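Removed from the display is one protein chain of the complex; every other protein chain stays in position.
Each chain carries a letter (A, B, C, D and E) given by its place in the written order, and its residues are counted from 1.
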Amino acid sequence: MRYALLVQGGPYSRQAAHSALRFAEAVIARRHRLETVFFYHDGVYNAARLAAPPQDEPHLVDRFRALHEVHGTQLKVCIAAGLRRGLLDEREAARHGKQGYSLEAPFELTGLGQLIDAGLSHDRLITFSP
Amino acid sequence: MRYALLVQGGPYSRQAAHSALRFAEAVIARRHRLETVFFYHDGVYNAARLAAPPQDEPHLVDRFRALHEVHGTQLKVCIAAGLRRGLLDEREAARHGKQGYSLEAPFELTGLGQLIDAGLSHDRLITFSP
Amino acid sequence: MILHTLNRSPTESRVYRQALAAMGPDDRLLLIEDGVQGALPSLVRHFGELDGQLFALREDLEARGLAGRCAAEVLVVDADGFVTLTEEADKTVSWF
Amino acid sequence: MILHTLNRSPTESRVYRQALAAMGPDDRLLLIEDGVQGALPSLVRHFGELDGQLFALREDLEARGLAGRCAAEVLVVDADGFVTLTEEADKTVSWF
Amino acid sequence: MHDESMNGEVLVILRHAPHGSSWLREGLDAALVAAAFGRRVTLLFIGEGVTALVAGQGAGALGQKGTQPTLEMLAMYDIDTLLVERQALDERGLGTADLLLPVTTLAPPELAATLAAHPLVLNF
Partner (left out) sequence: MHDESMNGEVLVILRHAPHGSSWLREGLDAALVAAAFGRRVTLLFIGEGVTALVAGQGAGALGQKGTQPTLEMLAMYDIDTLLVERQALDERGLGTADLLLPVTTLAPPELAATLAAHPLVLNF
C-alpha cells in the first residue's frame, strides 16, 4: 500500500516524531511504500537544519532525511506553518529579506493542498500528534 | 519589584508567549522592573531569528527584542533546550560544525542555573506555559 | 499566599484538580487563556467553594466572547489586576 | 472500520471521551505513547466495554515499565501489529 | 440529523478553542485549502471546539486576530455543512442561538456515522 504520515509534534518536546519514525520503519519493513511525510503544526520543527541533539540521543532530522535518501519518501513542510515558526528555505529567506536559511533539502516547503492530496490519493494517512 | 518571566510555550502554537508579552507590558506599566525573561521547553522557539509571521499578526520575536532595547530586559534562552531544537548562536554553530545560526542578540544562550538564580534572586517569577 | 494560574478548561484537562489539591486555604486561582472557559456558570462548579479566591482574566474572556457569560462568583481582573495579584502573592505557580 | 489512536492518559485528559464517542460499533482503539497508561487494570474501566477492540502498543508499555501490568482484556501489539491495524482499517484517526 | 449533505470528501474535526492554541486556526486553514481545491468539506465541532462558534469574539493578546473572521468566510468557500456535537453545547450552557453561524447539531450516535461517511478525516 501507499502510506502517508502527518507529523504534528515537534522533536524532543513530544513523542510524536519518534513514534512516526518508528512507525515508518515498520511500514517499510512490511513492504509498503512510504511516499510522503507531511509536517504541520509544531511538526515543522523536525526540519530545523541546525538541530544539535546530544550525541547519545537519536538525531530526528537525520532520521527523516534517511527516509528520503533510502526510500524516496517526500518530506513536505507546510509553508504557512513553517514561516510563522522561522523555518525558511533559501528562496523564502530571500523573499522575506532575511540572511541565511533554516530548512534545507530534502525537506521542501509546500502548500497545505499537498496534505489534502496525500490524504485522498494515498491508501493510508496516519497522523502523529503532540 | 524585580520581576522575571519564564516562557515555556512556542510562538503561534500556544498562547503562552502572547500572554507573557501582555503581562510584561502590564508589569512595566505598574513601574516594576522586568529584569529577565527566561525561555525553556518550547519557549526557546521564540528566539528564532528567521520567524516570518504574516504582516497582520504580531511579530513575537521583535516584541521580545523590544523589551530588551527599551527596558533592558535580559532574554535568556536555555542552551540545552535550544540546541536540541536547532536554536544556535554563531559560537554554538561553529562548535557543532554548522554553517549559519538561528538565534541572534539580544537573545543569549545560557545555562539553566540562571533560571534558578532568577527564581531565587528576583522578587517574583511568573511562568507562562503551553 | 500563593497565586495559582490555570490555562486549561476543566472540560478537557484534569489539571484543575491538581491545582485545587495544591491550594492552601488562602491561596488564589486565576483562570487565563483557555482556562477562562471554567468561568462559565455551567462549569464553575468544578472549582467547588472558592469564595473570593477565583479570578478570571478579562482580556481572555473578551477575546473568546465570554465576558458577559461569567458566573457571578468569579472575580474578573484585567492584565493590570493580574500583576496586582502577583504583587500580593508570595509566589505564583503555573498549572498547564 | 476505523482505527483510532489515543496518546493521552485518561487520568490527565478527557480526550478519551471524544474518541469513545466517535467510535462506531466495529471500530478499534489503540493506546500509544502516554495513552498506554490507560491499559492499567485500575484505569481500563474508563474505556467501558470494548471487547476485542482495545489495543495497546507494546514498545510504549515496555519503555514505561508497564508491560507486565496490563489489564487482561487489552490486546498488546508491537509496531508491526500497529501497521497491520492500519492495513485492516479504512482509515486512522488520531486523538491527542 | 444525518443526511446526504454530510457525505463530503473531507471531514475536518475542530476540538480546540480560539486563541489558546493554533489548532483551531490550522484546522480551519486545512478546511479552506481543501475547499479551494474543489473538495466537499464538512466541519465537525466537538468538545471545546464548539466555543469557536460563540458570537462576539475579539482580538487576542497583542491584537492577534482570532478565527471569527475566518468562520464568517466559510460560505464563500462553499463550506456550509457545520456539524456541532450537541452535548458539548449543553455542557457549556450554550445553545445554537449563541452561535455565529447556522449549524446542525448531532446526537452522540451520529458522530461515528459522520466519521465513517468521509474518506479523509483530519482531527485538530
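Just so we're on the same page, a contact is a pair of C-beta atoms (placed from the backbone, for glycine too) under 8 Å apart; a residue touches a chain by one contact, two chains touch by 3 or more.
It should be emphasised that the depicted structure is a prediction, and the values quoted were computed from it without experimental measurement.
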Shown chains in contact with the undisplayed one are A, B, C, D
Given that one chain is not shown, which residue among D:A21, D:L43 or D:V76 touches it?
D:L43
Looking beyond the chains shown, say which of B:M1, B:A93 or B:L112 touches the absent one.
B:L112
Among D:M1, D:A21, D:A63 or D:V77, single out the residue that touches the unshown chain.
D:A63
Over the whole complex, note the residues of chain D touching the chain we left out.
7, 9, 11-12, 33-34, 37, 40-43, 59-60, 62-66, 68-69
Interface with the unshown chain - residue positions in chain A:
12-15, 18-19, 21-22, 56-58, 60, 63, 130
Missing-chain contacts mapped onto chain B
6, 40-41, 80-81, 111-113, 115-117, 119-120, 125, 127, 129
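Here is the rule we use: only the chains that are shown with their structure count from here on.
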Starting from the defined contact criterion, work out which chains touch chain A and chain E both, please.
B, D
Going by the average position of its CA atoms, which chain sits the greatest distance from chain B?
D
For chain C, which other chain has the most distant CA centre?
A
Expressed in whole Å, how far the mean CA point of chain B lies from that of chain C is 25
Which residue numbers or ranges of chain B touch two or more of the other chains?
12-13, 15, 19, 22, 57, 130
Residue numbers of chain D (touch at least two other chains):
14-15, 91, 93-94, 96
Can you give me every chain pair that touches, using the contact definition above?
A-B, A-D, A-E, B-C, B-E, C-D, C-E, D-E
